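Missing here is one protein chain; the remaining ones are kept as they sit in the complex.
A, B and C are the chain letters, set down in written order, and residue numbers restart from 1 in every chain.
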Amino acid sequence: MKFLDRFFERSTRHVASTTSRRRFLGRLGSFLVAGAAMPVLLPVDRTAKALAAESPQAGDPGDPTSCDYWRYCSVDGFLCSCCGGTVNSCPPGTQGSEVTWVGTCRNPADGIDYIISYNDCCGKHSCAQCACTRNDSEEPMYRPFNNNDINWCLGADANVYNCTVAVIRGVAKAG
Amino acid sequence: MKFLDRFFERSTRHVASTTSRRRFLGRLGSFLVAGAAMPVLLPVDRTAKALAAESPQAGDPGDPTSCDYWRYCSVDGFLCSCCGGTVNSCPPGTQGSEVTWVGTCRNPADGIDYIISYNDCCGKHSCAQCACTRNDSEEPMYRPFNNNDINWCLGADANVYNCTVAVIRGVAKAG
Amino acid sequence: MRLPRPLCKGLLLAAACVAAAGTQAQLPVEKLGQNTTLPFPPDPHRSYIVDFEFNNMVATRVVVVDPDQRKVLGMLSTGGAAPAVLSHDQKTVYTADIFFERYVRGKRTDVITAWDTSSLSPRWEVEIPSKRASTLTERYGLSTSADDRFVYIYNFTPSTSITVVDSKKQEVVNELAIPGCILNYPAGERRFASLCGDGKLQVITLDDNGQEVNRTATRFFDPDEEKLIERAVGNGDTYYFVTTEGHVRGVDLSGKKPKVLPDWWLTTKQERQEGWAPGGWQLMAVAPELNRLYVLMHPDHAPHKWEDPSQTIWVYDLKTRKKVDTMETPSLVWSLNATSDDKPLLLGTNIEGGLDIFDLTKGEYVDTMDGVSKTPTLVINH
Partner (left out) sequence: MRLPRPLCKGLLLAAACVAAAGTQAQLPVEKLGQNTTLPFPPDPHRSYIVDFEFNNMVATRVVVVDPDQRKVLGMLSTGGAAPAVLSHDQKTVYTADIFFERYVRGKRTDVITAWDTSSLSPRWEVEIPSKRASTLTERYGLSTSADDRFVYIYNFTPSTSITVVDSKKQEVVNELAIPGCILNYPAGERRFASLCGDGKLQVITLDDNGQEVNRTATRFFDPDEEKLIERAVGNGDTYYFVTTEGHVRGVDLSGKKPKVLPDWWLTTKQERQEGWAPGGWQLMAVAPELNRLYVLMHPDHAPHKWEDPSQTIWVYDLKTRKKVDTMETPSLVWSLNATSDDKPLLLGTNIEGGLDIFDLTKGEYVDTMDGVSKTPTLVINH
């Protein structure tokens, strides 16, 4: 799909590292859709970006500078890992927003669904590196805390968006 | 030259429609370089952009939305003809700068060298259409009124650059 | 002797003048043209592309184009990825701008800017509370009453509310809390709806001073059963919403209480089984004179694709609710809008910044204006 290489990058095999929307809906709405297929777990290729990657932990596989990385299953923006920050810390001189949206992503290493908060880092303008959009556990805007089309810098001193981090906030569901 | 298609557009045959720097230097500095070759006059292809072009006058050949157009021999910026203006008028809502730089361009129709003022239109940000850079009669910055690396919106209410027009101000030298 | 060109024209000595041009006729000295204006009323196909400038998002723009001539007519410079809406009288573009004193920091100022559609210059501005929702630009974040008296601005802090600006007084006259609800779908002169997280549609009615006189909440959909995309399309006071699976829910807001219309599907059961579903940003458009609905459709539906662009547009008759046509484009289109005249165009912003043009009389893709914008989130028309 040529879309992937242009407007926004997106994992070509992102199904591998994420859980399905139905599963997520189920968790939130106490409503489990029968037959939601378990996604096939594929290995994530890190070789291409090895130099730029942060040191991976065992149990947290993948390249945090790649849109493929499992935690980015519902990210929509620039990856702070490519902007001078890390997967869970803001770049120098930016301020992390204290309000945020959350997604649920499956870690392919342990099969566990984690609650990930996508905090926006703010106060400098668009980093414009590693644009990544993945909507796996996104909801329409009437469920704002699960929506990634909002500039969440509203929780910072200036609502000017620089990039997004992906912070593990807990376990949604054991694998 | 792949440069032409990327960073800035520039006429691939711009020599055709312009006079040489030496000739221009000669005019300004009362100093005529012997042997400055007369550029070969090639036809300018307008077919590709026919739909977007303004009506050409006889005697003023070429497409004012193309970097090839003879008057643009020393332009460096966005062509107002592509931005809602024309070859010599500013787009709606922008203000023309009253100070400007000039170049000397040869009109291939009559072989005359014209003095062209490149007025910048200001008060909106970069038009970002038809980027064009041609330095044929440009001088270093210590001759600022012949330099196109300056944002000439300094002569407008706000020095915010939108695009550039090319206005005939007189004849530099008959062909 | 060199005949100046205006003289040539005046004397109608065409042959002589061409000859003169061929030898030594000089082009006349010119003046710099200023104060260019666009004609009024605007051509019905004139299009305004809301450009998010995602790689910048501080200084952003609306690009004004003539899709028939494939010509850029000008632009508006906006602040902070401002939403834009056109007044019904065609005279004004409203943008809801956010400005920071040091562009990315310092004092924040939110304003409504009223731009003249002919001069493309600001006619007036009014400062509004610094609460404007900052989202990937979508419709109904900013709207106007049918008589253009009121401008409604959607706020998200993350509390949600609507700022009401009186365009006659040029001042803020109200801020209405809409807890749990989002956006403002305008209806008539004094009414707007908001879509709520509990599946209801809330409708607020104002008086001529912008004060609330009525508020209702009507069950509309079940958010635990389906995802109803908030990026609806309006046709007069009727709005069409669609779910991520292709289930259409319409509502008529012309009366005191919303009238929920019979629901229907974009797809047959077989098409759904084949994997067809809608997707895109502003994924639906209506051409009112044709009474047709245009929807970006995907052949390989998956839940996470609901905001993806597409090269395929399905066409529906809104009376029969049947699919009547398909259009294809070489670009990946993300947002649609149709013009409201009787020879309408469908405009689609593609993901490379271009504008795809479809002739709806012929029912086909015509051309693409490449590179007219950077991150075009929406296209709007008079």
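Following the convention adopted for this analysis, a contact is a pair of C-beta atoms (placed from the backbone, for glycine too) under 8 Å apart; a residue touches a chain by one contact, two chains touch by 3 or more.
All figures in this text were calculated on a predicted structure; none of them were measured in a lab.
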Quiz item: Which chains here would be touched by the one that got left out?
Solution: A, B, C
Quiz prompt | Sole residue of B:63, B:113 or B:136 that reaches the chain not shown, by the stated touch rule | solution = B:136
Quiz item: List the chain B residues touching the unshown chain?
Solution: 2-3, 6-8, 14-15, 20-22, 25, 29, 31, 76, 99, 123-126, 128, 131, 133-136, 138-145, 149-151, 153-154, 157-161
Quiz prompt | Residue ranges of chain A at the interface with the undisplayed chain | solution = 51-52, 57-60, 82-86, 88-96, 107, 109-110, 112, 114, 117, 119, 124-125, 127-129, 160, 162, 165, 167-171, 174-175
Quiz item: Residues of chain C in contact with the chain that isn't shown?
Solution: 53, 55-56, 58-59, 77, 79, 97, 99, 101-105, 109, 122, 374
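What we mean here is this: only the chains that are shown with their structure count from here on.
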Quiz item: Out of chain A, which residues touch more than one other chain, so two or more?
Solution: none
Practice problem: At least two other chains touched by the same residue of chain C: list those residues. | Solution: none
